[in-house]
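For this view, one protein chain was removed and the others were kept in their places.
Up next is subunit A:
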Amino acid sequence: MRPILMKGHERPLTFLKYNREGDLLLSCAKDHTPTVWFADDGQRLGTYRGHNGAVWCCDVSHDSTRLVTGSADQSVKLWDVQTGTQLYSFNFNSPARSVDFSVGDKLVVITTDPFMGNPSTIQVKRIAEDPADQTSDSVLTIKGPQGRINRAVWGPLNKTIISAGEDSIIRIWDSETGQLLKESDKESGHQKTISSLCMFTDKSHFLTGSADKSAKLWDTRSLTLLKTYQMDRPVNAVAISPLLDHVVIGGGQEAVNVTMTDRRAGKFEAKFYHKILQDEIGGVKGHFGPINALAFNPDGRSFSSGGEDGYVRLHHFDPDYFSIRM
């Protein structure tokens, strides 16, 4: 396949997200400006100007009209997707790390980093239909986990919130009371910070990637460990294919660590694994730096990867990808 290279960001990429129909791709990077691209040919549609710090995460509503972004400038901003205007800004006492719209887009779950004595929190905010009615009140605030919470997402039917972070434990919280319902097992779970989490389309299972060089597949309801995919490098980004039984995992080391003796350091590829058999299907090379973000198009026919090198690479699969046999 011939990947389409999009160099709109000056700094490393942090997150990629497709809208529900798969025609728009949103990219967040450390350069303060989330960008929206057309997902078929990679043409840039626009940028959202207003943040003053690295943008860590974003999510787009079901009808592709609202965009929410979380940034290190201690704010979470709500945007109009089409025009790029900022509709609202939630302000916090510490950098915001992860954002996720609930099913129905009425609520958004936000995590904030531990900062200056404040512990990390998970907060739920209500999103009003009309931006003029928007308030900053939190519907729910959860404090507790040690360390940074790298990702928090809604569980099935918005009944639960699933969080994962630096303490390498996955926690499931009740979304109405804030009570801790389940924790992942310490022995079989990740051993180092969990950097990324991706839900499957029907939210029945999810994939987490960790700096302990593995990615693990979990069942959402029981939090049982289903599968483990071994990598040879710390994992920064994971994605599950909505169409086939594939998962893709990307990672790499920071430039600071490149002098380690690992022979294959420097060849940054996104690795495809068979979701059920756990075998490696193959790798897609090309990034000149560690891969920080991965996303599958909802139709499963293309995927994009964002790297430390500031490039977004958009790949449309060749016909023979769909007939890979293990």
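In this text, a contact is a pair of C-beta atoms (placed from the backbone, for glycine too) under 8 Å apart; a residue touches a chain by one contact, two chains touch by 3 or more; residues count from 1.
The definition used in the following text is that contacts and distances are computed from a predicted model.
Novice: Out of "Zinc finger protein 511", "Eukaryotic translation initiation factor 3 subunit G", "Ragulator complex protein LAMTOR1" or "AP complex subunit beta", flag the one the UniProt entry gives for the chain missing from this complex.
Specialist: "Eukaryotic translation initiation factor 3 subunit G"
Novice: Any idea which of A:145, A:165 or A:286 touches the chain not displayed?
Specialist: A:286
Novice: Can you work out which residue in A:24, A:68 or A:96 touches the chain that's missing from view?
Specialist: A:24
Novice: At which residues does subunit A meet the chain that is not included here?
Specialist: With respect to the unshown chain, the touching residues of subunit A are 1-8, 21-24, 33, 35, 37-38, 40-49, 63-64, 82-84, 263, 266-269, 272, 280-288, 299, 301, 313, 315-318, 321, 324.
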